[in-house]
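Missing here: one protein chain of the complex. Every other protein chain is in place.
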Amino acid sequence: MSNAGFIIGSYVLTFGAIIGFALRTIRLGRKLADDLDDSEKPWL
Amino acid sequence: MAVNEPNLQPREASNSARNRRRVLPMVVLALVFVAGGVIITQALSTAVDYYCNVDEVGLRSGCDEGRRLRLQGTVGEDSVVVTTSATLFDIEFNGAVVQVEYEGEPGGIFRECLPVVVHGVFDAQSSVFLGDRVEVKHSEEYVAVNDDRLSEAESAACTPAT
Partner (left out) sequence: MTTITPTTKSSHRGTGTTATRVIGLLATVMCAWLVVFGLILSPADRDQGDAVRIMYVHVPSVWLAYLAFIVTAAGSAIHLFGRRHSLQADRVAGASAEIGVVFMGVTLVSGMLWGRITWGVYWQWDARLTTTALLFVSYIGYLAVRNLDGTREQLARRSAIVGLLAVLEIPLVHWSVKLWRSLHQEATVLGTDLDVSLDGLMLFSLFVGVVAFTLVFVWLLLHRARTMAVVDLAAQRRLDDALIARRREGGN
């Protein structure tokens, strides 16, 4: 593959950014929502 | 004061952490305005190089030979000559042809039959366009590399993609 560094780099950056944001969201959600009862969660 | 009536007097904030946190969005917002200004200024100052197609040189207002231009055209077939110090090639658009001399080797996927944008000025004597920057303008067409039918037909004709 020509320019492999640039091409694979773009995939790594893309998925890295998505996974990073997802982990941050999930962690924060767990930290906050685990203190609640199920009845208090508006989405359940 | 009645019993169970809450005391609604404002009080001293017990900690300043919350206030400090609110400074950050203000800083970000200020930076956003600065960045917006920089982006617009940069775009406008680069737009000073007038964007012209090869066939518009000397015809369209702004596309005068005496000023810096961004010239768009397709690299002519068999026109690319690489010397030790420069790359020479023709760019064509709508039947008009301009000779280009570029100091160095163009980057990107530069080759014949691809549309390019060259930044530079015309040499007053030789009317060769002296480019100091070449960008390859890829078209919105995508063809698989092993699609022989299309690639042979198109590269034989060397049709400009714009």
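So that you can tell them apart, the chains are marked A and B in the order they are listed, and the count of residues begins at 1 in each.
Definition applied: contacts are C-beta pairs under 8 Å (C-beta built on N, C-alpha and C of every residue); 3 or more make two chains touch, one makes a residue touch a chain.
Nothing here was measured: the structure is a model prediction, and the numbers come from that model.
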Item to check | Contact partner of the left-out chain, one of B:Val80, B:Leu114 or B:Val128 | outcome: B:Leu114
Checklist entry - So which bits of chain B touch the chain we can't see? => result 1-8, 22, 24-26, 28-29, 32-33, 35-36, 39-40, 42-43, 45-47, 51, 72, 106-110, 114, 117, 133-147, 150-151
Checklist outcome for this item: Contact residues on chain A toward the hidden chain run 1-4, 6-11, 13-15, 17-18, 21-22, 25-26, 28-30, 32-34, 36-38, 40-44
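Keep this in mind: only the chains that are shown with their structure count from here on.
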Next on the checklist: Averaging over Cα atoms per chain, report the distance between chain A and chain B in Å.
Outcome noted: 33
